[in-house]
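Missing here is one protein chain; the remaining ones are kept as they sit in the complex.
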Amino acid sequence: MHHHLILRVVSKMLIPPILLYALYVQFHGDFGPGGGFQAGVIFAVAFILYGIVFSLDHLRRAVPPHVVRRFVALGLLIYAGVGVANLLLGGNFLDYSTLAHDPKHGQHYGIILVELGVGITVAAVMISIFFAFASRPPTIKDTDW
Amino acid sequence: MEAFIDIVLFGFLILTAIAIMRLRNLFAVVMLSGVFSLLSAGLFVVMDAVDVAFTEAAVGAGISTVLMLGTMAMTSREEKPPVHNRLFSFAIAVVVGAALIYGTTDMPPFGAADTPVHQHVGPDYIERTPKEIGVPNIVTAVLASYRGFDTLGEVAVIFTAGIAVIVLLHGRTRPARSADARKKGKDA
Partner (left out) sequence: MFDDFSSSYIIQHYNYWMVIVLMMIGLYIVVSRGNLVKKIVGLNLFQTAVFMLYISMGKIIGGTAPILTGNPDEVYSNPLPHVLILTAIVVGVATTALGLALIVRIRERYGTIEEDEIADIEQEIDRRESA
């Protein structure tokens, strides 16, 4: 896609707002529509757009695949870790009320942490899947579409 | 007004689905399936499910389309004419559809507030969320707190599917499997 000048310029301008919007959706999910699942997908879309419009090598330099694979596990570990922390603090598994003195605040902290875990895993899985598909040699050439 | 938007969206959805069914160019099929997802996201907004609409728009119209295009680039652009018995497939669809429509005749009216769905946990969540959780978005409260264990399982499914895709598509390409290649391997 080296010849698509307009696409390259427009995506360069779009990628930062997409990332920022993903973070907004992630951390504003308890007040409006949104949450970890949506934010993770939107976050991944920014990287996928970069990978499609520029090149896979550019994307590999920005986010190395082996690093992304670590994040796949990290999100799930954060989620389960919150549950274990609740157990250690004397509550039930995933009973966030133990996280703070005020149960309501505890619930709020718990939701934010858990959604963060969901967002990390979803974003990392989507980027990894894109890497997996895009790294295979295509049988249809760019010009044949 | 809501019913009108509803009918228009359903009309477009059915037209898109029929176009997907009839077209044989896979590029057009994949693009239309993105359109289908976006239209269904609109329908979800009309039916008050804003979180679902958001997810459907991001996932269905965004990620799914990219993945299917990626698959197409590695496989083929055209579908070959179907060889299956069309009449038989059509009969299956009609019979199953008729059975399902027979099932809906006993269902409560669309949008009624006194149906069994709205009697048990649903209103309970709406009532308890402001007191116990204190976040305005009830969907988030139920997703992350009341049904946190369920969501943990869902994240584990996504994790597993991601790992499976990485494992399947990792490494170098193996030679194509054909009768000749297999024979040669056996002789050697």
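Note that the chains are named A and B in the order they appear, and that numbering of residues resets to 1 at the start of each chain.
Heads up, the rule we're going with is that a residue touches a chain if its C-beta (ideal position, glycine included) is under 8 Å from a C-beta of that chain, and two chains touch if they have at least 3 such contacts.
What you see is a predicted model; the values in this text were computed from it and never measured.
**Student:** For chain A, which residues lie in contact with the unshown chain of the complex?
**Tutor:** 31-33, 35, 37, 41, 122, 125, 129, 132-133, 136, 139
**Student:** If the missing chain were put back, which residues of chain B would it touch?
**Tutor:** 2-3, 6-7, 10, 13-14, 17-18, 20-21, 26, 29-30, 33, 36-37, 40, 43-44, 47-52, 55-56, 59-60, 63-64, 67-68, 70-72, 74-76, 79-80, 82-84, 86, 89-90, 92-94, 96-97, 100-101, 104-107, 109-113, 115, 117-118, 121-123, 125-126, 129-130, 136-139, 142-143, 147, 150-151, 154, 157-158, 161-162, 164-165, 168-169, 173-174, 176-179, 182-183
Here is the rule we use: only the chains that are shown with their structure count from here on.
**Student:** Under the touch definition given earlier, write down the residues of chain B that touch chain A in their complex.
**Tutor:** That would be residues 27, 50-51, 53-55, 58-59, 62-63, 66-67, 70-77, 132-137, 139-141, 143-145, 148-149, 151-152, 155-156, 158-159, 161-163, 165-166, 168-170, 173 of chain B.
**Student:** List the residues on chain A that touch chain B in their complex, please.
**Tutor:** For chain A paired with chain B, touching residues are 25, 29-35, 37-38, 41-42, 44-45, 48, 52, 69, 72-73, 75-76, 79-80, 83, 93-94, 96, 103-104, 107-108, 110-111, 114-115, 117-118, 121-122, 124-126, 128-130, 132-140, 144-145.
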